[in-house]
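One chain of protein is taken out of this complex; the other chains stay put.
As written, the chain order gives the labels A, B and C, with residue 1 at the start of each chain.
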Amino acid sequence: MYQIRTDLALETQEKMQEDHIELKGVRFLEEKINKSLTISTVVIETENGAKTMGKPRGTYITIEAGNMDEEDEDYHREISVQLAKIIKKLIKGKKEELSVLVVGLGNREVTPDALGPRVVDNLFITRHIVKEYGKYAFGSEKVNRISSIVPGVMAQTGMESLEIIHGIVDETKPDLVIAVDALAARSTKRLNRTIQVTDTGINPGSGVGNHRHGLNEKSLGVPVISIGIPTVVDAATIVNDTMFNLIAALSQSRAFDMLGNSLEELSDGEKYELIRELLAPNLNAMFVTPKDIDESVKRLSFTISEGINIAFMGGKPLEPAV
Amino acid sequence: MYQIRTDLALETQEKMQEDHIELKGVRFLEEKINKSLTISTVVIETENGAKTMGKPRGTYITIEAGNMDEEDEDYHREISVQLAKIIKKLIKGKKEELSVLVVGLGNREVTPDALGPRVVDNLFITRHIVKEYGKYAFGSEKVNRISSIVPGVMAQTGMESLEIIHGIVDETKPDLVIAVDALAARSTKRLNRTIQVTDTGINPGSGVGNHRHGLNEKSLGVPVISIGIPTVVDAATIVNDTMFNLIAALSQSRAFDMLGNSLEELSDGEKYELIRELLAPNLNAMFVTPKDIDESVKRLSFTISEGINIAFMGGKPLEPAV
Amino acid sequence: MYQIRTDLALETQEKMQEDHIELKGVRFLEEKINKSLTISTVVIETENGAKTMGKPRGTYITIEAGNMDEEDEDYHREISVQLAKIIKKLIKGKKEELSVLVVGLGNREVTPDALGPRVVDNLFITRHIVKEYGKYAFGSEKVNRISSIVPGVMAQTGMESLEIIHGIVDETKPDLVIAVDALAARSTKRLNRTIQVTDTGINPGSGVGNHRHGLNEKSLGVPVISIGIPTVVDAATIVNDTMFNLIAALSQSRAFDMLGNSLEELSDGEKYELIRELLAPNLNAMFVTPKDIDESVKRLSFTISEGINIAFMGGKPLEPAV
Partner (left out) sequence: MYQIRTDLALETQEKMQEDHIELKGVRFLEEKINKSLTISTVVIETENGAKTMGKPRGTYITIEAGNMDEEDEDYHREISVQLAKIIKKLIKGKKEELSVLVVGLGNREVTPDALGPRVVDNLFITRHIVKEYGKYAFGSEKVNRISSIVPGVMAQTGMESLEIIHGIVDETKPDLVIAVDALAARSTKRLNRTIQVTDTGINPGSGVGNHRHGLNEKSLGVPVISIGIPTVVDAATIVNDTMFNLIAALSQSRAFDMLGNSLEELSDGEKYELIRELLAPNLNAMFVTPKDIDESVKRLSFTISEGINIAFMGGKPLEPAV
């Protein structure tokens, strides 16, 4: 089956709807927080649903924040608070004092892929303090132990992210892994305006750097929550999409009636083949991103850090009482 | 007239040839240095030529280095040596001891736009030493005085690059400005494989960040040599080009004979309009770049630095004799 | 006269008091905002006072914030608010809509010297927007035009900061320059806990990088407010001070009565000579800084940015209404 690449379950679900494909085993919910903030939930409940969607079973929660690309402290604070709520919801049932390893995936040297590493830069890290002084150091009975790692990408380390994280998880035994990564969307309209939080981890083909092996409960042995923001569209996707529009436009044009009919007779797969042949072969290793991506990544990484800080530390660094 | 955006005079010249447009007032020369190194020269000699080409009169020298994207020290050294030769050729007639201001244009925080700033990081800077100790400090009778600046981009400084550079040129009165910038190509095949050196400076619409005011002899009052490497393709360009290919393919297809004829009757301008309507409006603020752009920019900025160092300092830092 | 190097007028004033040197032409005021926030003002009123203090005439306001080295958002916000008040006080009488150039002095690549460049990273820059769309773009009648520059250091640019700033000021004609720089203190206790704001600009020998030419109203032609935080102590100073303590201790020791007397007969100048001879000659090019200087500079640069943002933009970025 022909599938446009997107890391967003929401976009896959929309595409299915657009194409009138029935989605069995998939639930969908939408909640409007306010004019510029919508939270939608896609739950893939069955293996069948997972197959149709091309994504593993689990819960995919998406914050759509139309103005997230702008600089407005209060608005970003609200998004962080919503993100914290979603994180807490997804870990419900976990014990009260958690040891959490936050993993900043991606390449710090490529701006749109630097989201994960930059989220880690602004976290409140507590594990080493609790380990040395005990939790009472914080004058509090309950303190989560937060640790973090930026594993880098394979061209830099010679290792897969999974190898590095697996080793560290085995050694430090966190209760939970939170993996933060830059994602690829299908539509440029979603870039830097959407946060996806899932309990399925990071799976092959996800992220800007296309991880080959998944980071998930199965591979790591502990639950993995993933948080991502689409910062790029695959170059091939953007060309594909515009050409689909061209073909659709041609089909409807009166002048092109005959052609329209012929084109419409092509299946999506055949159209895809036609387009693929016209694409420059090196387009597969390319991405599309906005020119002001530096400002977006700076702002958004801070918003995610804050969300994680609120979820686990109440949003304020605790000064050790020692 | 319809014009695909490219900063490379060579691509414009090729497109003209492709479209069988006669180029009056433009000379073209090609020299094959070896199997993987070609140097071509486009000289725009008349105002008419400038108008057809959409670029100011002057000399545009292009190094095409098919393997420049790979890590091979000797090969890169050879490119640096060729670059130094071209720089020297373009400043012929200038007096022997030069004061040169190298300007690293672009945004250090956006990987493909960081070329200029990173070139500046590896230059041998001598102006302050000569100024303090005299040129004999270097135990040499002739020492060029090299200074440099990374002006940043307008969103960071609130000023146009021209304002900053103009102020510094007025104050420090260099004999020559060398402006280094990341460029936009039309074809992804040229990315990170081509160096363009010109004596026309940087002109409006050039570079990844699209400078609004030119940096050239007219605006600065001193000769400006520009050195650039294409690191991005405009997102709109890449979609345009592929769609032109689609239309061309449709035209030739037997099945689409009738349509082909209709499409062929459209002028390039009409085709462009058709396509522009289909494009997402925000695509204009987007660019396409390879996923490993960090490694390319690191390597290529070093190659250009070396070229400038060889041209002005013989390739070795002179240790002051003091 | 023997003078220990410090960029803080407050430390000079304290030293004078310690040494029972009468300070004519210097006024001193102290205001306790709360338990952990003190603002003191040194006004050097006469040329005589300037000579004794070794600093130009003008107002030196110091925020001493004992906990500034810690991570506490509310506390830092309060410091930013106080800083904004001081800035406004020092520019009183200036016209209502200002064009302000903020200069981030220092070397971004050396952590304790990166304060100035990093302050600039978080400013709200508006000059280019007002210039393009007019101030009504902000839906406001009064908008200050903020621009900024990070000139770099002489080893990187071959130019003095003054040359670069002078050129830019001549070109863009701001009403006011704000120069932010990392300072050297005499005592390690002041490091990262003190902000000095002056209306005298930056003067020779100031800052971590020891600017040779001043940035002040005289050299630039517009008022210059300087904001600095001591992040280093000169290595020579720290050794000197401890040795002065040693000599003082020896003088008081009963066992060393005779020596004590001899040492006490040495003038400060003679003691300094004695110590200077014992110092490693290369100590002059060295500085002392805390191991966690990265965290301090990150936090403090943000606090200063906020102060400037509050002073000129009310602390919130205005989204252009266009």
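Basically, contacts are C-beta pairs under 8 Å (C-beta built on N, C-alpha and C of every residue); 3 or more make two chains touch, one makes a residue touch a chain.
Computed from a prediction, not measured in an experiment: that's the story for all the values here.
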item	value
Candidate in contact with the missing chain, chosen from B:Glu14, B:Glu70, B:Glu217 or B:Asp292	B:Glu70
Given C:Val26, C:Ala235 or C:Ile310, the one touching the chain that is not displayed	C:Ala235
Residue among A:Ile87, A:Leu105, A:Val169 or A:Val297 that touches the chain left out of view	A:Val169
On chain A, residues whose C-beta touches the chain left out of the figure	120, 125-129, 145-152, 154-160, 163-164, 166-172
Missing-partner contacts on chain C, residue numbers	107, 109-111, 155, 187-189, 208-209, 235, 238-239, 242-243, 245-246, 249-250, 255-256, 258-259, 262, 274-275, 277-280, 282-283, 285-295, 298
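The rule we apply is simple: only the chains that are shown with their structure count from here on.
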item	value
Interface composition of copies chain A and chain B: same or different, split at half	same
Rounded Å distance between chain A and chain C, as computed from the means of their C-alpha atoms	43
Intercentroid distance (Cα basis), chain C paired with chain B, Å	41
Centre-to-centre distance between chain B and chain A (centres being mean Cα positions), rounded to whole Å	36
In chain B, residues with contacts to at least two other chains	155
